[in-house]
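Heads up, one of the protein chains got dropped from this complex, but the rest are sitting where they should.
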Amino acid sequence: MKDGYKEGTIYSNDEISPNIFEVILEGDFHGIPGQFYMIRGWEALDPFLARPISIADIDSGKLKLLYELKGRGTHIISKLKKGDKLSLLGPLGNGFDLKEEGRIAIITGGIGIAPMLYLAKNLPDEVDIYSGFRSNAYFLDQIRPYVKSVNIATEDGTTGHKGFVTELFEPSKYDLVYTCGPTPMMEVVIEMCKGIVPVYASMESRMACGIGVCLGCTIETTRGMERVCKEGPVFKGEEVVI
Amino acid sequence: MKDGYKEGTIYSNDEISPNIFEVILEGDFHGIPGQFYMIRGWEALDPFLARPISIADIDSGKLKLLYELKGRGTHIISKLKKGDKLSLLGPLGNGFDLKEEGRIAIITGGIGIAPMLYLAKNLPDEVDIYSGFRSNAYFLDQIRPYVKSVNIATEDGTTGHKGFVTELFEPSKYDLVYTCGPTPMMEVVIEMCKGIVPVYASMESRMACGIGVCLGCTIETTRGMERVCKEGPVFKGEEVVI
Amino acid sequence: MTKVKILGVELKNPVIAASGTFGFGKEFDEFFSIDKLGGICSKGLTLNKSNGNKGIRIYETPAGLMNSIGLQNPGVEGFIRDELPFLQGKDTVIFANLGGHSLDEYLEGIELLNDTSVDFIELNISCPNVKEGGMAFGIKCNTAESVVKEAKKVSKKPMIVKLSPNAENIQEMAYTCVESGADGISLVNTFNALAIDIYNRRPVFNNITAGLSGPCIKPIALRMVYEVSKVVDVPILGIGGITRAEDAIEYIMAGATAVQVGSGNFIKPDITLDIIAGIEEFMEREGIKSLEEIRGII
Partner (left out) sequence: MTKVKILGVELKNPVIAASGTFGFGKEFDEFFSIDKLGGICSKGLTLNKSNGNKGIRIYETPAGLMNSIGLQNPGVEGFIRDELPFLQGKDTVIFANLGGHSLDEYLEGIELLNDTSVDFIELNISCPNVKEGGMAFGIKCNTAESVVKEAKKVSKKPMIVKLSPNAENIQEMAYTCVESGADGISLVNTFNALAIDIYNRRPVFNNITAGLSGPCIKPIALRMVYEVSKVVDVPILGIGGITRAEDAIEYIMAGATAVQVGSGNFIKPDITLDIIAGIEEFMEREGIKSLEEIRGII
């Protein structure tokens, strides 16, 4: 049997960059890179739904999550302090297929960087990461030890290349690509890689249940409608109908 | 202009007896005995309404509240810790008329003891308090220094007289009575005192606004329908239509 | 910038305090100057003073509340004598919300209000908390039709008809009211709802059902405002669950000329000011010069 919601105790919850928070939860968490948890930081019925958040890292059972302040849910979670509790359901979803060899690129946009520390840790070292941000870069310090190169693009030029991250990256140099970020960015990545290199994309969707029963999160794939929370969130680029 | 909701920072929030909590808020609070504040311990829309809680004490601007765990609102508030915030609107209501002399009795039932510390502090010492509880007595230690005698009744006999508090009290011994507790208890007190001694009763009611506009909290008085939050919560016994 | 016009009357902004949630303005004026509001609806008036309902009157529900106040009010004459003078002194638009238990009561009430300075009559054919009349007029089109027609004949004031979401068909109801003479439509009043005290095995409210309001109803109320905007050409006042500027803007985009804030007033006395400020901010950020630009834009 899978676990239902269980409590995690907050060990730390810090704003590591404007509007970007990192929370670490004590417990006995498990999961593979690319999987996610549904999170509730409230007991009442408003907000009603839990929020899907990727595993940013798991280290001796402690779960790290990286989240961006968006709306009411993340706002409430950002106010929690050490010792407070979160409810978590997971790990959910399929996670990334881990490849053991070859040249690998990770392409992220914004908070899409969240699952990449745990991914990078579980890949061989021959990984280049390309990360785009609107303005400030974040979380890359933690990823740096596990990759060969870090390449940054910011829309306003604050750090690294001024422009889109997709302008930095050459598909033909790689044997495999992992990507996570806003759908339009991932669509560009998928297009760029088409016929050149396989891509695994962690897709976005609004979720109600997170466990495959509401059909709220489905996307169109070459196999028909599939659930981001169940068949995904990671899909092969060529399966995603753009 | 009156203040709207303002934040109070929790200094302490302790369970002083089973299901009975005392919270102390830092700030610059004011109000007279018998007045109350509307409290929110949540930002979201569920629970929707704030909760009315009496001033238990104000000491150099710090506000003390005593509350019983009832439902969802008090449950959420009970989880808050030092440094967390509460939203408060007040002071609201009329408060007790303070008498400077004569023999005074305070009769309380259960959590109706909440406003009595602040009241007793603001009365001369010739006060006897009669407090009824279901089982454990609480808060009386804090009140004791300000009264002449403390008389306890518990329904199960845990402390003091086994039975109702109204069995302990003799109206004819007093020049004035203050009471707060469940409506049925206060009705007995009012009946007992009728024609013998004036009573001020702090009435219960469900509140939505706390400021006199929803007409949700009205009770029948000899002057017509009156608002517990505005004309009350303290009414003269003879005005209350039982 | 936020100005809107309703039937020739200018409101500073589209935010009106809803009936029954704002008293007659006095209590709020202690918290902020109510001059800042677009308008104020009086508590629902009946011809004669009324004590309202007995028993529990307020019950909280998820993201909302139920009420069974039952039109406790000083009566139309009491209002004119004791409450209106204060409101007149304020620089805001006044809506007299008028309920009734019978057609005659409505008509007499209107006649009394005709000679006052109120800007609008809001004809409440939708109060679920009175035994006779009230909402009964607002369920079926043919009953509404006769009340509105007669009321219109008598009224010298522009007359807004306040609809019940319990109407069988909200579009037909709105259309019928407008055909019968309504100069504007406001909606929604509260939803008929039930709560049960399971420990005592009886309804929480003496009248069994009571009226549901608050954020919980917003998605339904917004749909109704949208639907009504498709079938009538008069100004619409959108009501239901507004607690944020975004909510108000949704109503305007759904076709409302202005909005009313009800239960929201209970959770923050100056919530209307936040909403007004939020609308201004939104307009600035989005480069909107007049709310006309976005009215009914969806």
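Letters A, B and C name the chains as they come in the text, with residue numbers starting at 1 for each one.
The rule we apply is simple: a residue touches a chain if its C-beta (ideal position, glycine included) is under 8 Å from a C-beta of that chain, and two chains touch if they have at least 3 such contacts.
Please read all numbers here as calculations on a predicted model, not as lab measurements.
In the entire assembly, the chain absent from the figure touches the shown chains A, B, C.
The hidden chain makes contact, of the residues C:T61, C:N124 or C:T272, with C:T61.
In the complete complex, the hidden chain is touched by one of A:G8, A:P47 or A:P171, namely A:P47. If you put the hidden chain back, the residue from C:V9, C:L103, C:A277 or C:I294 that touches it is C:I294.
Residues 61-64, 66, 168-169, 191-196, 198-199, 201-203, 208-209, 212, 214-220, 222-223, 226, 241, 246, 249-250, 253-254, 282, 286, 294, 297-298 are the ones on chain C that touch the missing chain. Interface residues of chain B with the unshown chain, by the touch rule above, are 45-46. Touching the omitted chain from chain A are residues 1-5, 40, 45-50, 89, 206-209, 211-218, 220, 224-225, 230.
The criterion applied here is as follows: only the chains that are shown with their structure count from here on.
Chains touching both chain A and chain B: C.
When you average the Cα atoms of each chain and compare centres, the chain farthest from chain B turns out to be A.
Relative to the centroid of every protein C-alpha atom shown, the closest chain centre, again from C-alpha atoms, is found for C. Separation between the centroids of chain A and chain B, computed from CA atoms only, is 51 Å. Per-chain CA centroids place chain B at a distance of 35 Å from chain C. For chain C, the set of residues that touch two or more other chains comprises 62-63, 215.
Multi-chain contact residues of chain A, defined as those touching 2 or more other chains: 45-46.
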